[in-house]
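Shown here: the complex without one of its protein chains, the others still in place.
By letter and in written order, the chains are A, B and C; residue numbering begins at 1 in each of them.
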């Protein structure tokens, strides 16, 4: 099977998983879930790392480095912020 | 990506889809759902067709033909039986 | 394989996914079945058009024979024999997977290696086991094999050993993949394992077993897909494998049992209930007659009928429907209360009553009717037992404990038609029989109801 076809297969299956995985979310969790999945979409950092480090043309490298910075902010900030929010919603306040 | 690796990717994603797709089934539908998914597992008919028709050794062909017969029974019978059951559960009895 | 076929395979996989999803909800179930069917049709057509197939004669013969048998069985079989029919179909599917795996092994140009061997062995193991296990399940449900759990000493140990031997043979095959004997031995021993695994399970638990074997046959298809690098096989197989597991789990939960308990608990006889039932020593139960029941019915304004497994045994569905329609003509409000696990298969009571042409809107699920018992004059419990046993509410060590039951004891009068005081499937004595508002009418349900109908007609 060609490279592209594999990508399409994987994409379609992942779309199905995505649609099914979230079923009923209470409003309280809308913001954390949004921010958590936003952090996941920062996976583009993987692409950015390859672009920045593959050692091709100057331009590609710099575009890649910019992407690395932005994507890292997205990932790191996103997960931390989610964790902070979820921490807030805990029943037990003793650890605050 | 190697052929095998592709298969593994596809398998894992499909497992996830399978786990998610069925959430809450009323007991009334247990038997039809069982029989419907059983018919789907008759997909092995595709493999059987290839084995039986690829024109290799005698033995492979005959194994394949036996598989075609059994798998076809599974598929055809399975879907028809499911349909009959679902027909039974309809509110409107006029078509019986 | 050409790109086009692969795209078509993807579409048919998507159709399977949508089909299963729709099949799991009452409103969309028929659509779901049609979607899955189209997926299958597409996959088969694409495969036939694919260049890999050079010789059509054998194929056409096989497909024609298979379709003919499939259609014939699906038409002929009676509604109540559905679970065993599904079992057979499922066994055939598993067998097909095993055969394909072996055919692939035969036609491979080079000897298989590494992962290929693993999937070959697994495909043969799971496929064959599914076949023989399903056949035993069929036999138990059809009454060809005793429905009683067949228990013998060291059973689990022997099964475990057998599995180990099979896997060991797989390992030997790994080191000598040219030696087909290993594969065939795996096949034979797997067949034995399938039999041994299912024999100790009670006949009434067969629906759960079939669902589990169904999940296995999905996995077998998936393994075959690995051997052939065919994605539609892998996807659909994995789909059925995973969703079948979930369904099995849901079915166990509806019976308030664990899967381990079902597989190894040796519960249930599958024959008529009540071996080991004990009449409770010093307590007395008056046996009422059909005449008494008719007196009660004459003054009743609302009646709820609770059917159970005994009604199916007695084949009393038609006479029940007749009685209900007479009562309705007399202006009585009649409804049926269907417990989710009444009978011996999911939807058993619905199928049974549909057979007697009872209108669907007279059937009420437990949650919809459970509040209404307390305002009901007469409840007729016809061959049901466990599903109305109050032990489920209070008796902590009972196998029924925790299962929601129909609150028939809240009605003014509860008429119970069964042959004796013996317990039902779960083997648990029923306190309800001794309740002050209970009227036991002993005898076969068909006989009793027949008499009631005659008396009602005479009045």
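Methods note: contacts are C-beta pairs under 8 Å (C-beta built on N, C-alpha and C of every residue); 3 or more make two chains touch, one makes a residue touch a chain.
Note that the coordinates shown come from a computational prediction; the quantities given were computed from them, not determined experimentally.
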Partners of the unshown chain among those that are drawn: A, B
For chain A, the residues touching the chain missing from this view: 3-4, 6-7, 10-11, 14-19, 21-57, 59-61, 63-93, 96
Residues in chain B touching the chain absent from view: 1-2, 5, 8-9, 12-13, 16
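Methods note: only the chains that are shown with their structure count from here on.
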Which of B-C and A-C has more C-beta pairs touching across its chains: B-C
Chain A: positions in contact with at least two other chains: 1, 9, 13, 16, 20
Residues of chain C touching at least two other chains: 13, 17, 21, 229, 231, 235
